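Encoded as structure tokens, the structure appears first; notes follow it.
Removed from the display is one protein chain of the complex; every other protein chain stays in position.
We just call them A, B, C and D in the order they show up, numbering each chain from 1.
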Amino acid sequence: MSARYGMVIDLDRCIGCGSCMVACAAENNVPALQQATVRTGLTPIVVRTVSNGQEGAARRETFIPIMCMHCEHDTPCVKVCPQQAVEVDRATGIVMQMPQRCLGCRYCMTACPYHARYFNWWDPAWPAGMEKSLNPGIAVRMRGVVEKCNLCHARLHTAKEKAAAAAKREIDPTDYVPACVEACPTSAIHFGNLADANDPVAKESRSPEAFRLLARLGTEPKVYYKSKEAWVRDLAETNSAPRPEVKHG
Amino acid sequence: MSRNTLVFAFGVSFALCVGWIVFPRALYVQKRQPLTFLHKTHAEKSGIADCGECHTLRADGSFAGLPAMEKCTGCHSEKIGDSQAEATLVNNYIKPGTETPWLVYSRQPANVWFSHAIHVKLAGLACSECHSTYGESDQVRTYELNRISGYSRDIWGHSMSRLRRAPHEGMKMSDCESCHQRHQVEVGCLGCHE
Amino acid sequence: MFPGIDGFHWTFGHILFLLLFFAVALTIVAIVASAAWRTAQDFRNHHAIDLCWHTEFAQLPDSARRCRHELAGRVISRTCDNAFDCRHCSKYLQFAVLPPAGHLHLSGLDYPDDRYYHRGHTWVKPVEDGNVTVGLDELARHLVGTPDFCNLPKVGEELELNQTAWRMKKNGNEILVRTPIEGTVVAVGGPERDWYLKICPRFDLSEPVTLRHLLRGPEVSGWTNRELERLQEQLEAAHTPPALADGGVLLPDLMNVIPDADWESVLADTFLQL
Amino acid sequence: MKVTRRDLLVWSAGAAAGLVVTPVPWKILDDVSIWSQNWPWIPQPAKGPVEVKQSACTLCPNGCGLRVRMAGGCPVGLSGVNTNPVSRGALCPLGFGAHQLNWHPRRLRNVKHRGNISSWSEASAAFAKAAREGPIVIVDGHPGRSASSVLENFAEKWGGGYRVAMGPETRSLAPYELWSGVPATSLGYDLENTQTIVSFGAPLLDGWGIPGRFPRLWAERAASMNDPQLRIVQADPSLSRTAARAWQWLQVREGSESALAAGLVRALLEQNLVPAHGAIPLATISEAANETGLSADRIRELARTIVAKPPVLAVSPDFNPAVAALNVVLGAVGARGGIVRSSDRTKKYSSVAGAISNVRAVVIDSSVPWDFAAKSDAEVFRFAAWDGGSSKGDWLLPAPGFLEESTDISTPPAYPVETYAVAANLAKPTFEVQTAARFLANLDASAGTPETILHSRCEQLFRSRSGTLYGQTITPMTEIASTQELEKHLWDGAVWVGERCSAKLACELKEWPSASPSSRAGNWTQPWLAPVLPPLASKLYIESNLRGTPGRTV
Partner (left out) sequence: MASRVLTDSRWIARGESRTSFSRFLLWLAPWTALLLVGIYAAFLCLYHGLNQTNMDNRFAFGLWIFLDLGIIALGAGAFFTGFLVYILKRVELKPILNTAVVVGFICYSGAVAILMIDVGQPLRAWFTFWHPNTHSMLTEVTFCISCYLLVLCLEYIPILLRNPQLRRLPSFLVFDHQLHRLIPVLAAVGAMLSFFHQGSLGGLYGVLRGRPFAFRSGILIWPSTFFLFILSAIASGPSFLMLVTAAVEKITGRKLVANEIFRRLALISGVLLGIYVAAKSIDTLIWLNITSPSEGFAPWQFYIHKPFGTPILFAEIVLFGLLPAFLLTFRATASRRGWLLCAAAMACAGVLLNRFVLTVQTLALPTLPFDDFLQYTPSWQEVASFAGVIAYGVIVYSLSYRYLPMFGSSKGEHADVSGN
């Protein structure tokens, strides 16, 4: 059962509601910390707003969810981790981050071109009692380690165990859907097995409207984006016009 | 020179004594189980032969672990024998309706995801392959808690050097790995970690 | 790190990397172990003291390392390169045979010719029972006078050449006296007697080589003159009253006479300490 | 034997050398690392069986279907219910983190009176006194529930008023209530059957209505289509989320929505795109153009565009008679794909917008949105699960938190058909809470209890035999054998959806409506200090740039 789980995100469908971010944080026991900021927060999936750079009526905006791209080739973070806390799982193609192995050197974060890796700057904390609402399938990460999207591996565990209970080796694909995919109100995020040529997601990934961010780096990300609009597809390439400096709050 | 050698040797042997005799005792807290539960007696008297009868798998494949109090209540709602342990069970736990605070020898930490369903149903492992013959024992072992890591001593194994271990001794990650290697089952990190 | 530990891969790169690492680590450990083992070996072979002496000798000032043949005037200038170990000096025989000895009397100091002199201002005097007595020479006695405290080795203790034979204290200054000849202590004297130690030498005294490293005859006068000059210089540098009484006679008990001199340096230079 | 310093050194060296070949350094190294992987101050999730239950979200009147994962007796994960025809498997970003709300630091845990901790008995006594003195006003945020009936009954019996704090969707339907006599709560937008929507700044894709309704509809019928089956023309001053995704975005000036509607009506009539109509706006197209910043031609073209693909529907974000009048002119009222009647109930609710002066006490139910606060001389009894920081000098009464009460859920605002669902309580409050209905029932049991009313409603529903039940399967009501069976389905998360209402809806618009005052005027303008958000939703604001910050709230 060698799968290559991947995603196709239809940017024309994304309405930037942020449901995926909240669902992801709830699924993965990510704390909401008072001290965190845009630059220090922990958002395994984050929806960013991108414009075509114009002002007034010609302005167009799109929302682009950024998460771990699960790069397949020369995976930047896997290659640099000094103690094998990151690996590309052979059975699923998921780039797995092991917080218990991580020493928090953050080299992988500098290696990731997508800024999809986050450091636990603080001890995870919840208001008193709220720890009862934590998802039982996910161990809370301690401070000082790097984490990122693991494609909701707790759901994969549950699916595997369910299959095993029925003495089956293969999981039922409907049992394994990441939280962001499930949460999307417009079904903009499509999840599937890219290794299976008949999988709708695999087909979609080959569509001419599909593109990957920074594809020219050659890391073969498994998260594809899709848009009908040319200016959005241009995001695949960085070699576009210089952009004005953006001030951060 | 000979005095130096002697003093040096004394230092070495002191360290060896401390390291191999004092340290293991100091590192682990000895704890007693709340009840003297005897697997052997239960197997004989109730005719339960299969571990799975009490240590069940739920419908979704998750492992229920130690049976809940209702399983005990099935027989012990009132005292049926004359052992002191049973009296404790009935008076301290069944009547007030509280769960027995068992100390689980093989409890893995929260970051470990171990599926009994996969290992038992798919791989066909016998319980004794990891849990030895504890299911047939007629005495209650002392639970030893590591003061630093908070793990049960069964995780490391009784042998401090881990060199001369019994076949089922030790439940560290390396023990899982070596079994997986023997059976050529490759699993990624998050295959077994949460 | 090792086969069987998570993360070990049987790939060429991995093995090569680890082999290199282990080679480096082993080299470092081997170096330390080897140094430690050799140190222990040196102690066992009685080389240690010799080694210490050699190391310290190399760091003595040039003026303290003059060859005995220069002192005797047989050669114009020569620095000893063998830590005063004339017994093993390949050059020793190149120079003339020793001239006859004579009783010396320099600046009021007595240097009898019945004994042999060590550069650490001790002498060795063979006595009738085949043993030798060891004592401080006149210059040293004039400097120190009566020590406040004297810590002599016990009878039966083995002494190595140039090892510290005994310790003395005077006015708070510690004085370490080097052993002029290796052997076993058979009797202990002290400042109140003629000699400090009676030693049963390790080597046969009848062999001339046994005492070859010690100074005799014109070497003694040359050496003592230089030592007196040095002393004079050092004491004058300290703006002290003349050390030598009129007529060039050294005052006795100098340390009490001239308490303000830089005695630390004087004593170190006198007793060949660093 | 004398122990020298040298001996100590040698001994230490020996001990150090010996220690290396004992477990001490290595085991400590290992155990300390393990300790760092399981730091005791880091909370660990509960272990135990995970059950999946169904309920409905009660954060707002939409009542989205909830699939709740429960462990250790607590909800540990929420997701939508795909079989729910109303919410269609979606939740809003707030909903996904709602299971953490009950432990919000601003959870109201004690009865508070004028900022001081008080008790339920004192509150009851104070309210009994106030009720006897009268008159009282009871404000409900979510009419149509069983609990609402209790509130209404009580208000009726005790000679007070029952007012409803309408949401903006319902408020946008209020003009039709004025013109047709059908209550706004019985009206809905038939979005599912429309083909062109002209939105006057309504955040259709950004929190308008049911989270799963319009976004899903848009995703199916409009998103990433060159010629969408559902055309959205969004008039918005800035590129809002909806504007960014709309088929066309009209950049209009702030506050010029009514003028645009008037201009469109003029353009429609001028170009004979709609049948002639009596009520003609005073403003001309060029005046509308001036006000909106669009060109007159653009408005004319827009008129042609919107009628090109009927049915067409105009939507305003809030009460806006001009937009409603445009719908009347477009013939969208009472038509398929327009404004339709969701029920034949004719009961009108008084809005809180009306004056509440000369009142002895006001009871505000916990369903009233957090940003409603009474600016009144009356004694205010505010039920809330979370302390929004308002109502100083009044009573703050802890209400059940998220999933802590069982309640029924009636038709969501502006939904075109009647629905009925039950939100089962899955969490237990750890301190004493009371709903407003229970509090009032304690004083006067004759107002009924929510449980009995719920039961009787089910009976009524069963007897009506109309509609369909959407549970694990889709079951027509005719196949339901008993009230008990119906109730069981409802408690298991099924939704009853009624049939389309056949009652007529006709609007008569005699003259063009004048500019309307804000519906929030009057005594209801003092907002709460800051909204109480699920902590994870506040992550959206704090840890990403996706949305503007509403203040650092956790």
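The rule is short, and it goes like this: a residue touches a chain if its C-beta (ideal position, glycine included) is under 8 Å from a C-beta of that chain, and two chains touch if they have at least 3 such contacts.
These numbers were taken from a predicted model, which means no experiment stands behind them.
Shown chains touched by the hidden one, complex as a whole: A, C, D.
For chain C, the residues touching the absent chain in the complete assembly are 1, 5-7, 9, 13-14, 17-18, 21, 24-25, 27-28, 31-32, 34-36, 38-39, 42-43, 47-49, 51-52, 54-59, 61, 83, 88, 171-172, 259-260, 263-265, 268, 274.
By the touch rule set out above, chain D reaches the unshown chain at residues 29, 32-33, 35-37.
By the touch definition given at the top, chain A reaches the unshown chain through residues 35, 37, 39-41, 48, 50, 64, 66, 74, 76, 79-85, 101-107, 109-115, 117-123, 142-146, 213-214, 216-219, 234-235, 237-240, 242-243, 245-246, 248.
Here is the rule we use: only the chains that are shown with their structure count from here on.
Chain centres here are Cα averages; for chain B and chain C they lie 69 Å apart. The residues of chain D that reach two or more other chains are 37, 44-45, 47, 50, listed in rising order. Shown for chain C are the residues in touch with two or more other chains, namely 6.
Across the interface of their complex, chain B is touched by residues 6-7, 10-19, 21-24, 27-28, 30-32, 34-35, 37-38, 40, 44-45, 47, 49-50 of chain D.
On chain A, the positions that touch chain D within their shared complex are 10, 12-13, 15-19, 21-23, 25-27, 29-32, 34, 36-38, 40-43, 46-49, 56-57, 59-63, 100, 123-140, 142, 158, 179, 182-183, 185-188, 226-228, 249. Residues of chain B touching chain D in their complex: 3-4, 7-16, 18-20, 23-24, 27, 58, 60, 62, 64, 109-111, 146, 148-151, 156, 160-161.
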